[in-house]
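Entry: chain A
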Amino acid sequence: MAAEDKREILLEVKNLTVDFKLGRRKFSAVDDVSFHIYKGETFSLVGESGSGKTTVSRAIMGIHQASQGDILYKGESVSGNMTGSQERKFRQSVQMIFQDPMASLNERAKVDYIVSEGLYNFKLFKGEKERKAKVERTLRKVGLLPDFASRFPHEFSGGQRQRIGIARALIMEPEFLVADEPISALDVSIRAQILNLLNKLKKEEDLTYLFIAHDLSVVRLISDRIAVIYKGKIVELAESEELFRRPLHPYTKGLLSAIPLPDPESEKNKNLLIYDPSIHDYDKVPPSWCEAYPGHWVLADERELDLWRRR
Partner candidate 1 sequence: MTETREKILRVEDVVIRFNLRGKELTAVRSASLDLYKGETLAIVGESGSGKSVFTKSFLGMLDKNGRVASGNILFEGENLAEFTREEQWLKIRGRKIAMIFQDPMTALNPLKTIGEQIREVITLHRGMNRQEAREEALAMLGKVGIGDAAQRYGQYPHEFSGGMRQRVVIAIAAACRPDILICDEPTTALDVTIQAQILENLKELQREMGMSIIFITHDLGVVANVADRVAVMYAGEIVEYGRTPEVFYDPRHPYSWALLASLPQLGEKGEDLYTIHGTPPNLFKEIKGDAFAPRNPRALKIDFEEAPPWFAVSDTHFAKTWLLHESAPEVEAPKIIQRLKEKSLKGLDYGS
Partner candidate 2 sequence: GETPDQYRTTYATEVKTLNYFLLLDTTALRVAANTMDGLVENDRYGKFVPSLAERWDHNGDFTEWTFYLRPGVKWVDSMGQETAWEVTADDFVEGMRFIAEPKNGIKNVGIIRKVISGLNGYYWDLVDIDDGVDIGKTREEALASFDSSVGVSAPDKYTVKYTLDNPTPYFLSYLVTELFFPLEKEFLDSVGAEDFGTTKEKLIFTGAYYLADWQRDKEIRLAKNEHYWDAGTVNVGEISLQKVADDSIRVQMFQRGEVSATTLQGDQVKALEGTKWAENVFLDEKSSVTYWFAMNYTSDNPEARAFINNVNFRKALYHGIDRAKLLELVNPYEPEALLRNTIIPEDVIFDENGQDYTDYPLLKEVKERRTYDRELAQEYFQKAVDELTDGNGNIKGVSPGTVDMLPIAEIKADGKLPVQILFVHPTDPTKTREALLLQEMLRDTFDGQVELVLGQYVDDKYNDTIKPRRFDLLYDSFSFKYADPMAQLGRLVTDGSVNDGQYSFPEFDKLVEEADGKTSLTDRYEIFSRAERFLIDNAVIIPWQAGGGAYSMDTVVPFSTPRGGFGVTRFKYKGMILQQNPITADQYKMLEKAFRADLAPN
């Protein structure tokens, strides 16, 4: 435990709230969310559609403004106004992999440009030759052929496109990668390629990931720690196996029970748990963020915490 705490915290999200305006009304897509990510780990955020996963990741990337709270990268705040050099450093070392490989590549630019876009922005090469070499190296790293550089995105299959997107991030030699559902738009048979690639990079390049998905079976495979987010609030956070072994929050349980398994027999006997938020009685005492077991946090009130622990 103590040893763990010595790990370097790469990113810290403190009480993050992101509001959106809907007409004249405001609502919080992300509501007072806190977590941190250690260097070298894969931290996953799961939750149903619309729960605010993307919003968290975009707030980290500075695409959405945080209404409240702070985001610290290597101890420096990146949510407010950064200085020019801070921003440059941040943009270089933090990269994002996008969900939809169809939409996230500029259709009218060649792969060569797409991959080297960041290099251009930060002038990370001396001459055309060096740039070309970098592009080639990176393409190879993600398992693409170097001569793809002269082609347009639409000539590629979904998996190949996604790898182009990853190459675009990798070429910047980032330390931290935000991956917002990088596989959900892909075909089953291709997902594995990407997951393998991400794993390989983690090992070889010592990358840190914030991994977002709603597919828990994937998350389990890839992540060190998992946070479950529900309607803008994190309801449970634990080490990956711990969470699967001992889910506490009813929402987490519902989520786990709904995962379809590629096994006819277990599916036959499937027992679907449907989460009903009205079981909580938060009117008087609002829930708090408690550590139910070491490193296993859950959002609950005293009574619930007791009850869930007992089971």
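Simple rule for what comes next: a residue touches a chain if its C-beta (ideal position, glycine included) is under 8 Å from a C-beta of that chain, and two chains touch if they have at least 3 such contacts; residues count from 1.
Candidates were picked such that all candidates are chains of the complex that A comes from, given by their letters.
What you are looking at is a predicted structure, and each value in this text was computed from that prediction instead of being measured.
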item	value
Touch-positive candidate for chain A in this complex, from 1 or 2	1
Candidate 1-touching residues of chain A, taken from the complex the two chains share	48-49, 157-158, 160, 187-193, 195-196, 199-200, 214-218, 220-221, 244-247, 253-267, 270-275
